[in-house]
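With one protein chain held back, the other chains of the complex are shown just where they sit.
Entry: chain A
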Amino acid sequence: MSRSEGSGGGRRRVLQVKFVPDEEVLKHIADDTGIKVRKDKPQPSISLKRFVKKLENISDDEPQEILEEKNYVATLGICTQDPMGNGTSVSGGEVYSFQAPKRSSKMAELASELAHTPEQSVAPDHSKGPGKTAKTPQSSKHSSSNKEQLRSKKKEFVSTTPYRLRKRLAAPDSCLESESEYSASCSEEEDEEDQQEVSTVLSGQKTPAKTKAAPTPPPRNSLAKKNKEEKMSNLMEEYFEAHSSSKVLTSDRTLQKLRKRRLNQETLRDLLTKAPLAYAAEIKELNQQHESLFSKWMLQLHLGFNIVLYGLGSKRDLLEKFRTSLLQDSVHLVVNGYFPSITVRSILNSITEEVLDHIGTFRSPLDQLEFITKRFKEDPSLELYVLIHNLDSQMLRGERSQQILAQLSSLPSIYLIASIDHINAPLMWDQAKLSLYNWLWYETTTFSPYVEETSYENSLLVQQSGSLALSSLTHVLRSLTPNARGIFRLLAQYQLEKKDNPSYPGLSFQDFYQQCREAFLVNSDLTLRAQLTEFRDHKLIRTKRGADGVEYLLIPVDDSTLTDFLENQDEDA
């Protein structure tokens, strides 16, 4: 839970201490006193406490409170060896801290770096080759050979930086280029609102820049060897740099320009089943470790605890295995939290209707809960195991839902075992809910893909709405008059003609009226307006007013669907 990561400023300071020990402190000592210090790391047998004390004696600039909190961290046993190998050796604030400025090309750099990291002795140019050539034709539609050249050139100058960062990173020669390259991309202004949104997500971490944890400098950064103070001021600068600009510095490329833009759900699934699962053996081993705990879970459930599983990887299969191996002979309820229309109501309904065989409805979930509580208290032989996959899903994470589930789980004869995945999931629970849930936490990192959990999601890259929108379009259009169909067709054709223009605002009403008249589809702008109102009611079109007050009409469907639609229409006709 987030408790141990802490979000207070004080805790973040701890990190600095935590972060420092191995080399920095020794370096620091060596610099200060000029005495040659042995480079060996503190023996594990020396308790951290004592080590910190040593540190106190040497450097006076470390404030006392840090030491105390350090003690706290030490006593909480972060340094203790863990047989299960939980990944808790990292202290909290190293994990997620502030936003720092990033250069726009860093991802490509890292990619090429990662591509060569291991022993493979491929020349840089060579291995960059295949990746490139595989991609170039896809964007060639836009006569981008020139641009492509520029891009590759940019990749050679490893650090392309906006001029604002020039003083921090010395790569002045490529500045002008990067400016021209990204001039278009700067066009998008990030509005204040969204910034707000981002910062609310981070709200727990909004503390003055000074307490920011030091991000590890990238390995090739020559500035890595910096004095601590300098680093501090640099961090501050970085913080304000990152937050001062409202521009988005990313390239303008879109998926539209790639040849294979979107895959639909089925092809995606097919492709993924074809791709072999990496590290199957190791994952199996991990799972076996977790499965050995099943009987312990049962015991602890029976003793009044509830169990929550966390860690990377889908825990669905694990829970399913638990269910099929141990719960076969008892009444149990499985809740797919990731199901898009799951509600607490439906969970309660399945308990009252199917488990308790009650017929009738309830005024509110609270009444229903009361009923369930009463029934379970009356009949001690009644037992129910509840398995919830993704307790932290979009639909269940609300305060009220969690309250009800917590109360449900606090009943002695209801045994809850749930999984969470979202990094902020523990924030759902306050002390009161936590004590109702009475959790025992189990780390079950499985590394298995979230197949089921993400299958419902409206993923960015998956073409999902396509087929649905197409069928609805044809369906609605079929019920219209031929004239109306013609009007819509005109608009669609016009929109397709302009599809290469990213700043296409839509067709203005006057132009559209003109075109319709020419095609003998309407005889007055009133009839057109009436028709458009009907379209709008069916959400076939959208209108928006431009800066000059002109009304623009747009079909809110992506171009490929529109093309398909027009083709279908042609076949019908």
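Definition applied: a contact is a pair of C-beta atoms (placed from the backbone, for glycine too) under 8 Å apart; a residue touches a chain by one contact, two chains touch by 3 or more; residues count from 1.
By our rule, contacts and distances are computed from a predicted model.
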>> Considering only the chain that is not displayed, what protein name does its UniProt record carry among "Origin recognition complex subunit 3", "Galactosylgalactosylxylosylprotein 3-beta-glucuronosyltransferase", "Actin-related protein 2/3 complex subunit" or "Sodium/potassium-transporting ATPase subunit alpha"?
In response: "Origin recognition complex subunit 3"
> For the chain left off this view, which of A:Gln288, A:Gln328 or A:Asn501 is in contact with it?
Replying inline: A:Gln328
>> Which candidate, A:Phe362, A:Phe447, A:Tyr494 or A:Phe509, sits in contact with the chain we can't see?
In response: A:Phe447
